[in-house]
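A single protein chain has been omitted from the complex, and every remaining protein chain is retained in its original position.
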Amino acid sequence: MSDAISNVLAERYATASMRAIWSGEGKVKLERELWIAVMKAQRDLGIPLPDGVIESYERVKDTVNLDSIMQRERVTRHDVKARIEEFCDLAGHEHIHKGMTSRDLTENVEQLQVFRALQEVRFKSIAVLSGFAKRASQFRDIPMTARTHNVAAQVTTVGKRIAMFGEEMLSGFGQLESVIASYPARGLKGAVGTRLDQISLFDGDAVKARALDAKVVTYLGLPLSLDAVGQVYPRSLDFRVISALCDLASGPSDFAKTLRLMAGQELASEGFAKGQVGSSAMPHKMNSRSCERINGLHLILKGYLTMAAGLSGDQWNEGDVSCSVVRRVMLPDAFLAIDGLLETLLTILGQMEVFEAVVAHELQRYLPFLLTTTVLMEAVKTGAGREGAHEAIKEHAVAVARDLRTGKVNTNDLFQRLANDARLGLSAVQFDAIFESGKANSGDAAAQVDAFSQKVKKLADKHPTAAVYEPGTIL
Amino acid sequence: MSDAISNVLAERYATASMRAIWSGEGKVKLERELWIAVMKAQRDLGIPLPDGVIESYERVKDTVNLDSIMQRERVTRHDVKARIEEFCDLAGHEHIHKGMTSRDLTENVEQLQVFRALQEVRFKSIAVLSGFAKRASQFRDIPMTARTHNVAAQVTTVGKRIAMFGEEMLSGFGQLESVIASYPARGLKGAVGTRLDQISLFDGDAVKARALDAKVVTYLGLPLSLDAVGQVYPRSLDFRVISALCDLASGPSDFAKTLRLMAGQELASEGFAKGQVGSSAMPHKMNSRSCERINGLHLILKGYLTMAAGLSGDQWNEGDVSCSVVRRVMLPDAFLAIDGLLETLLTILGQMEVFEAVVAHELQRYLPFLLTTTVLMEAVKTGAGREGAHEAIKEHAVAVARDLRTGKVNTNDLFQRLANDARLGLSAVQFDAIFESGKANSGDAAAQVDAFSQKVKKLADKHPTAAVYEPGTIL
Amino acid sequence: MSDAISNVLAERYATASMRAIWSGEGKVKLERELWIAVMKAQRDLGIPLPDGVIESYERVKDTVNLDSIMQRERVTRHDVKARIEEFCDLAGHEHIHKGMTSRDLTENVEQLQVFRALQEVRFKSIAVLSGFAKRASQFRDIPMTARTHNVAAQVTTVGKRIAMFGEEMLSGFGQLESVIASYPARGLKGAVGTRLDQISLFDGDAVKARALDAKVVTYLGLPLSLDAVGQVYPRSLDFRVISALCDLASGPSDFAKTLRLMAGQELASEGFAKGQVGSSAMPHKMNSRSCERINGLHLILKGYLTMAAGLSGDQWNEGDVSCSVVRRVMLPDAFLAIDGLLETLLTILGQMEVFEAVVAHELQRYLPFLLTTTVLMEAVKTGAGREGAHEAIKEHAVAVARDLRTGKVNTNDLFQRLANDARLGLSAVQFDAIFESGKANSGDAAAQVDAFSQKVKKLADKHPTAAVYEPGTIL
Partner (left out) sequence: MSDAISNVLAERYATASMRAIWSGEGKVKLERELWIAVMKAQRDLGIPLPDGVIESYERVKDTVNLDSIMQRERVTRHDVKARIEEFCDLAGHEHIHKGMTSRDLTENVEQLQVFRALQEVRFKSIAVLSGFAKRASQFRDIPMTARTHNVAAQVTTVGKRIAMFGEEMLSGFGQLESVIASYPARGLKGAVGTRLDQISLFDGDAVKARALDAKVVTYLGLPLSLDAVGQVYPRSLDFRVISALCDLASGPSDFAKTLRLMAGQELASEGFAKGQVGSSAMPHKMNSRSCERINGLHLILKGYLTMAAGLSGDQWNEGDVSCSVVRRVMLPDAFLAIDGLLETLLTILGQMEVFEAVVAHELQRYLPFLLTTTVLMEAVKTGAGREGAHEAIKEHAVAVARDLRTGKVNTNDLFQRLANDARLGLSAVQFDAIFESGKANSGDAAAQVDAFSQKVKKLADKHPTAAVYEPGTIL
């Protein structure tokens, strides 16, 4: 079709494993798996089923022809019916979907998609956390100017700054795990949630209908099951899931934003792909394109969160379908977005560079201001009068700040000026010592890096494959 | 690709004319039109251009091969460059994109897409407004129970209720027109908005560069041009546009929600497509699927609004591109959503049914309660004592309300009871008269319907083609 | 002040216990508690402190004079400093705030406010869940028409419908508990998170500084502590908290919306306060004001969620304070809103009424349509030909649906018509039996009510005080 419009998130940003969950073909396969699981469970519970039927369905399970299904839909004007017919024709039997309503199929398959996608997100998050820990450890002891209000405030280390964002993500990761661990299934509960249709199938035997429901939920792999539901599962579950994705993306987004800030001062760069070089004509121009993308993808998630929030608390009676079109858009796209975000972030963590000389140069500029109380203390210790020393420091500090802003000086020469001021009685050598010890004094930064790394290590040890996952090439 | 994921909004809901604006192919064509327009303007302003060059480009303008372009992008790793090469190779020349930066191309083309999409929305909105006016006039004089707090409050007419939602949309339409009329172009202003590159192309002649900019904006057809911009146009423009779409969709969404409520009481139905019938087994089940879809699409717009709001006010310096991925998703999808919404609404307006008997029956149930003050007045006029009459009315009204809720009676027999109560001295015939005149007393409802229809008629007279636009078949 | 503007949520909707947490006075007290806790911990770790100092501070802890503090702020132009001076002047000492930065105070106090407010929400949620369980059990076996797409679909029970919303809230409650259980403290970590200031206070002893931090977190009662933070705790924590509130409010909001729908058909009412009566003139007009308020308060929470989402992922470096004004508004107001929502909901659960006769009448109207497949089965069993029976049913069903909508009949007489049709061979008595058994056939509804109630009972047993909490009088 000449006016075909692709799903941008799938095409440009997401990876194959996430696409597989949400593609038309992927969904058809999940549906077929569910139908087969239901048939098996029904057979085990006494619903008669000729030999070989299940095998016939299983044989053709992966034969997916979306065009053929679409042609059937144009005739039946009913999407589920079309997919039933296609599968039955392929298998040569008519035994699926017994006692099921459309929502018994679609709600459960969508929950399965969500649940598998959440696990995919968990997998990649572990890789990202490992990347954060690795980088934090690498730069654990490089002192740098910490900023509050975007202005120099105290000393920290590059590694600590990275660990700080990693720690935030780790907290969001805990939230993700809790959502996964308590994600409840709607199960096979019929048109309005009372299990009436399956109870009828079992000739009024509610115990069997409950057993069937339980077996199907077990098949889905979901940890819990809801008791009292309507036609649909509560849409607050979708909200909870997308909230968890937003939460998870916050640490990464903070990191990306800060890296963009650092790149603007050439303290760091998100790096280049191997083999890639900056334009030779514009060698300074290392754009933080991938970091910007992370911030953009986070915002996209927030947009889908608005949609999810809008659906939650808006159910009429046992369920209406004003949520239908919204969920068709929001669910796949939110997961494609977080997938692209994690893949992009992994790439950055693999390629980022810290320009230590520039970091040191910045610190040189601000550190003297940050150490004036230390200077005062030392001067007094050496014998200077407190008032005079204080006055001298204040005079010079204000002058240096002004001279830096008016361009009279380009580097912070406060310590030189103070060394030349007799009122303090401290030598240049002493000032150098104050500077060096101040530079090294990043408090507990290194220990905090280690604490973060330890927590990630534990996680990585539990999920070794995830921890070493390498991203593919991003656009 | 087996894991291909389509754009749901494009595939299931939007129409061909809107898809054409946002498709990959559509965008390539718009870019080429822009390049040609720039070339012509540059030539007119003195940039030498061999004869026949423009004609060569024009000849191949519509030859779009997205695969070929993608293959070039894989080599150059630069999307704009790939599209330049493709077009030049097709034309056999290298004369496009002179003095232009990527953003000179992409910003302007995206604004052009937005602007044309807005006009498309305007077109279909006129058709919708005409539909509202037609239905409002049709049911102009059918009295019905107006509800506040979802509870019977006073009499209105079915047509007035429809006009009320139409009036809201008309107000949103005015807003849309104002956004279109004041939508300003960024124009050809170079890498950071200073027009430096075009001024250089014209050997420092800023006047010519300004003239070129003006010519291009004229070509785009945009009504205004911004003077001081950066690399990009202000993202609050995107916010403004999507806000206008949300605003426009509010009246429709209110209407759809109310029709869903009415359908629940069988007062009305969104109707069926010609030839379609309700399931014979479940003849009562007329689901308001299309109305639900409208509410869903409105919510989708609100999600994109969150994205647009997140971008606005977040520009760094002359522009960063954290907005890039967001806009790739949000702009097409917001317009595809509103397009689907309008198309769906047109279908509903074409097929909806009002069940007048049920409407009358509902009014019969509530009207006596609403007319008790009239009864009192008439009783007093006829000679009853005020206090006694008031007491009698109160007694019976409370009893009837209780009896209706306890099921003792199924219809509101308040007037029968009052007719039998000697304290009031009014006959059954007199009560019938009070009921009939009360039923007819919907105040200015009919005149308000007419006032709304008149405004729509004016609009339709200005846009006769739009007013009679008929929707295609929806899913 | 004649132009004073009160906090609407505090004044009209929230309860005293929640207001106490967020009031100016309440915050001052929490700050003082924190300062005292820090002093004690510092003393225990060896920081010298004269005898009686702590007692002096404790003595005046609750003497809060906001006007005096504000006057100090006007002089110092620094809010924390003003509050330090006030407390010290009252106590007659200057020993608080040692080695602390402003954020060491404010971040921890705000986390304490959040944490205590979360517990308050948990408390009232348990009361609400108990209310849901009580009502679900009360109406456990009242059959009613379940609706999907707002149209009759199958039988459920009134209790099951209530349990369904309760179950959703219970799931949100689990989420709330998980957020509480994993809510991590920032702790005492200094200006940029490195604990530098406290380490200096302890003469370079990082171990002591860590111990102090741990003691303070223990005092706060928070379950966890973050290792690597900046000036502030990650704002994704605020997002997570407000998300949990939105999640928790979803079940209630679904319930309120459905009760508004039911009230529109007089199936139920949110009830009146004891002693309150409907207007005698308008006895039908029982507005669902409180339900509407719940939906409104849920939307308010979604607005604050947008603010929280906007802050998350937007941290620059070790922290900026673009979040400051937002959090001043969003945090109190979100908790005041959920508090008002829960209080309102408790009131509704205490006063709501179900009009069983109207519920039964509605079921009478729709049930015959829902039982046509049963009729067919019975007819065939009795000896009727399948084709003829099917044809007869279809004919009559379509006719009845049409007659109901055109007003030819007011009640669903399908079964009467079928009883008179010889093709089916079923007597009126047999039809009555089908109707009665169909009406009673709400599948597993009752068992689902019981399952929900059991879960709530467990919770109530753990929190007996909360479970019997009674709301105050609402506006």
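Chains here go by letter, A, B and C, matching the order in which they are written, and residues are numbered from 1 within each.
Here, contacts are C-beta pairs under 8 Å (C-beta built on N, C-alpha and C of every residue); 3 or more make two chains touch, one makes a residue touch a chain.
Only a predicted model underlies this, so the values are computations on that prediction, with no experimental measurement involved.
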| item | value |
| --- | --- |
| Residue, one of A:Q71, A:N150 or A:T382, that touches the chain absent here | A:N150 |
| Hidden-chain contact residue, picked from the options B:M70, B:A428, B:A447 or B:L475 | B:A447 |
| Sole contact to the chain not displayed, among C:V8, C:A181, C:L224 or C:V468 | C:V8 |
| Missing-partner contacts on chain A, residue numbers | 147-153, 260-261, 263-266, 278, 280-289, 292, 306, 310, 355-358, 360-361, 366, 369-370, 372-373, 394, 397-398, 400-401, 404-408, 410-411 |
| Footprint left on chain B by the chain that the document does not show | 136, 146-150, 153-156, 160-161, 163-164, 166-168, 171-172, 174-175, 178-179, 182, 184, 190-196, 199, 206, 209-210, 226-231, 234-237, 239-240, 243, 246-247, 249-254, 257-258, 261, 295, 298, 302, 305-306, 309-310, 312-321, 441-445, 447-449, 451-452, 455 |
| Positions on chain C contacted by the hidden chain, ascending | 2-13, 16, 19-20, 22-26, 64, 260, 287, 289, 292-293, 295-297, 299-300, 302-307, 310-311, 316, 320-326, 328-330, 332-333, 336 |
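One rule holds in what follows: only the chains that are shown with their structure count from here on.
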| item | value |
| --- | --- |
| Remotest chain, chain C as reference, centres from CA atoms | B |
| Pair of chains with maximal C-beta contact number | A-C |
| Intercentroid distance (Cα basis), chain C paired with chain B, Å | 34 |
| Chain centre separation in whole Å, for chain C relative to chain A (CA means) | 27 |
| Multi-chain contact sites of chain B, meaning residues that touch two or more partners | 260, 287, 289, 292, 306, 310 |
